[in-house]
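Note that one protein chain of the assembly has been removed; the remaining protein chains are unaltered in position.
What follows is chain A.
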C-alpha cells in the first residue's frame, strides 16, 4: 500500500501484511500441538493436550479477530483532521484535529519487525483518566508509518497547537529501523544523554518479583513438559536425596533455587526490554523532547515534551540503597505514573551515580539536586517512634482478650509485640530520609521509607498549597507542607517541617499565592497554627 500524494481525502486500509502476519501466527500457534502428537507421540486426547489446545484456540481466534479488524478499519488524513473508522459490530469513527496532535510514535513487537510493520500511535495530548485514548493504527508498513509521521509532525511545526492540554506522548519507534529514522534525526538535533550499560542488569535481577517470576516459569515449564509426556516433577524429585536433607534443608534449597531462577529470569527480561537503551534530547523546531528508546526484540520509544516537564524525582529502594540502586523519573503532566510500562522513567533502574549525572545534564547549570537539603527537627523522629509504637501495639492489643481466655497461647501477644523493634528501626530510617529545600525555581523534598524519593518540583507548577498539622504534630511543633500539582504524583510533601517555619516555606513554594492570607510579626490571629 503506497501512500500517494492524492491520498489526503481518500480512505486507506492498514497494511495487508497484517493479514499475512495473522495467518503465520495462527499456524505457529497450532505447531506445538502438532509437534507433540507427531514427534513425541502424545496421545491426541484433550486430557493430555489441553494447554496446547488452549494455545492453539487462543492463537487462531486472535488471528481471525485481527483479520476482521484489518478488514473493517480504514483511515485518512485530510488537511485539517486525521480520521479512523473501525469496528465490526460497533462502528467507531474518530476524528482528531491535526492541530492537536502532540506526538506520532511508532512501536513494533517482534512480529511487526519481522514483517516490516509499525504500530503508529497518534497522541493528541489526551488527559490521562479522562477515558480518552490516543489514535492507534495497528499496523502500517514501515514506509507508510514514516511518511504519516513526517506529515503530521511537519504540520505541527508549521502550525503549533493553540490549545494546551497535557500530552500523552508515548509508544515507540523501532530501533531496528535506523535507516528510516536517520532522516528525521538529521533534521532535528539529537543530544545523547545516556546509553545502555550491560552491567545495569545486576540492578534489575534482585527483587521480590524474582519469586513470582520463578513460580510462573516453573508452572509454565511443568505444563509444557507434561504435554510432551515429560514428568518434570519426577525428574526434580530424583535429583537429590530429599529425605536426607530434611524439610528445613529442602525449604532452603527450594527458596534458593527459585530465587536464582527468578533472578536469571528477571535479568533476561531486563536485557530484552532495555537492551539498546538510549536517552537523548531531541530538538525539533522550537520544541525539545526527552526521548528514550529501548528493547531488543520488541522496541519502544517514548518522547516527553520538555515544556510539559515539571521536575524530576529519584527513588532509592531501601533494601538496595547500599549498592546505590536508583529509579529516575520525570515529573510531567499527561504521562500516567500508574502505567506498568513506566513512561515517566527516563532511565532503567541503575546506579545512582548515573542517575545523578543524567539529571545534571537534563537540568543543565541550575541543578536543584545539588542544593544541600535542610534536615528536619528531631521531634519528627519522635513522631515516627510514637507511630511505630502505636501501630506495633495493635496486634498485641487484639490478642490480649483471646490470650486471657486461653484461645491462643499466653505468649501470643508477646510474639506479636516482636515487630516493635523492627518498627522502631523503620521509624529511624524514615526520619533520616526527610529533607527539603527551596532551590532556585524548584522545591526539593525527600522522604520515604521503602523508597527514599527525592523530588524536585518546579515552583510555578504548584496549583494548590496546603499545610496540615495533627494533634501530635502540634505538640511536637511540626507541620506538613503539601504542594499540589497536575504532574506526576499530584502532591509533593515536605513532612514535619518546624511549625513556625511552615507558613514561610509554603509562601516560598508558591510565591505570591499566600500574599492575601499571611500576617507577619506579632499579629497572630491564627487559631489553627498558633500555640
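Keep this in mind: a contact is a pair of C-beta atoms (placed from the backbone, for glycine too) under 8 Å apart; a residue touches a chain by one contact, two chains touch by 3 or more; residues count from 1.
In the analysis below, contacts and distances are computed from a predicted model.
Enquirer: I notice the complex is incomplete. Of the names "Phosphate transport system permease protein", "STAS domain-containing protein", "PadR family transcriptional regulator" or "Membrane protein", which is the UniProt protein name for the chain that's not shown?
Expert: Going by UniProt, the chain not displayed is called "Membrane protein".
Enquirer: Going by the contact rule already stated, which one of A:110, A:235, A:401 or A:449 would touch the omitted chain in the full complex?
Expert: A:401
Enquirer: So one chain is hidden, and I want to know which residue out of A:197, A:283 or A:468 touches that hidden chain in the complete assembly.
Expert: In the complete complex, the chain left out is touched by residue A:468.
Enquirer: Could you pull out which residues of chain A are in touch with the chain that's been left out?
Expert: 129, 164, 166, 333, 374, 397-398, 400-402, 405, 407, 438, 461, 463-471, 474, 482, 484-487, 490-491, 500-501, 503-505, 507-508, 510-530
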